[in-house]
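Up next, chain A:
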Amino acid sequence: MTSPAITSTRPTIKFDRISVILWIGAAVLFAGVFAYGGYLITVMQLAMIYGVFCIGLNFFMGYTGQASFGQNAFAAIGGYGTAILCVQYNMEPVLALVTSMVVAGVAALVVGYPTLRLRGHYLAMATFALGLITYDISVQWTSLTQGYMGYAGIPPLGIGSYTIEDERMKLVCLTVLALIGLWISQRLRNSRFGRALRAISGSEPGAAALGIKISRYKLIAFVIAALYASASGSLFAHTVGFISPEVFGLHMVVVTFTMLYVGGVGTIAGPLVGAIVASLLPEIVRSTGRFQDVAYAAILLLMLIFAPKGLYAVGDLFRSRKVDKPETRA
Partner candidate 1 sequence: MTTASATPLIAVSELAARYGHIHALHPTSLYVAPGEFVTILGPNGAGKTTLLRAITRLIASSGHITFNGRDVTGLKTHQLAELGIIMAPEGRGLFGDMTVRENLVLGAFKAKPGELSGRLDKVFTLFPRLHERLDQIASSMSGGEQQMLAVGRALMADPKLLILDEPSLGLAPRVASEILSTLGLLNKEGLGILLVEQKAPLALKLAQRVYILSSGSIQAELPTNQIKSYHDLARYYFH
Partner candidate 2 sequence: MTLLKVRNLTKRFDGLIANKDINLDVPEGSLFAVIGPNGAGKTTFFSMISGFLPSTAGTIEFDGHDITRKPQDQIAALGLIRTFQLVQLFKGMSVAENVEVGCHLRTKGGVASALFRPSWFYQQETEVRDRARELLDFVGLSAQSEQDADLLPYGQRRLLEMARALAAKPRLLLLDEPAAGLNTQETDALALVIQKINAQGTTVLLIEHDMALVTRIAQRIAVLDFGRKIAEGTPDEIKQHPDVIAAYLGVEEAEHA
């Protein structure tokens, strides 16, 4: 398939200095975590799971320019779907994951159709309400969700008799899945479909004037984001082996938004970078003991005040604009 067209396809990742440093840093980090083992492995596992969630969120917020504060609802559908199907019905983990994604996608379609007419604060609030409703249902509908107790004993990922039990192997598997997720999102982004989404984000009137059906594209992006969220919910269930309503609560909204913000909304690698950095941040401030959460919130606020468009935008200040032309440098 090495047609000339492929070579002229715009590179998905810009190989400027900062990106290279970032990728090297990530590699070193992974090697270190791998060697060190222990608790850091769990931290990185969670970072990858949240990363999958953020890739989807980035699709909806970054590329399409719409705010959703309720993606945790779809993560809950994924998590509970997997848990119920695996624990109660002994379904294959992979099959359970896919089934839950289908359910989440249909839910997003049904919910998104009326909701996406709203904009700005109202869309944010309506989606926020969706997340909270899902949380309350997961607490209250005890016959289905076992309430606050949650589900334990969810089997790890695997196919047939082969299951991934080793923590290091789990991390490798999650990392590969997250990278596949990123790759898919890149393929979608760099296409007629992705261009239309980014056009909507740039200017809705401009997009409409060129014949783009805005509501339909927003809805598709919302469903895609829900599929990612659902997948990450399922992965959480399989990796940790236990879920409860708290996992998919308000905490998840704040954490994932922080990640996306730190990594840079609308950037390519932002969701994954943000997920790693923001997962490590609490570990760094952990040394402050009982001031840990205060430090976390204070750092977040300082970043929001001084770099309101994300840390990626700070990097932009040091980036020469000419570097945006990789073809001529190659």
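Just so we're on the same page, a contact is a pair of C-beta atoms (placed from the backbone, for glycine too) under 8 Å apart; a residue touches a chain by one contact, two chains touch by 3 or more; residues count from 1.
Criterion applied: all candidates are chains of the complex that A comes from, given by their letters.
Computed from a prediction, not measured in an experiment: that's the story for all the values here.
Asker: Among 1 or 2, all from the same complex, single out the one that touches chain A.
Answerer: In this complex, the candidate that touches chain A is number 2.
Asker: For chain A, which residues are in contact with candidate 2 within the complex?
Answerer: Touch residues, chain A against candidate 2: 1, 3-6, 8-9, 184, 187-188, 190-196, 198-199, 201-203, 205-214, 220, 224, 266, 321, 324-325.
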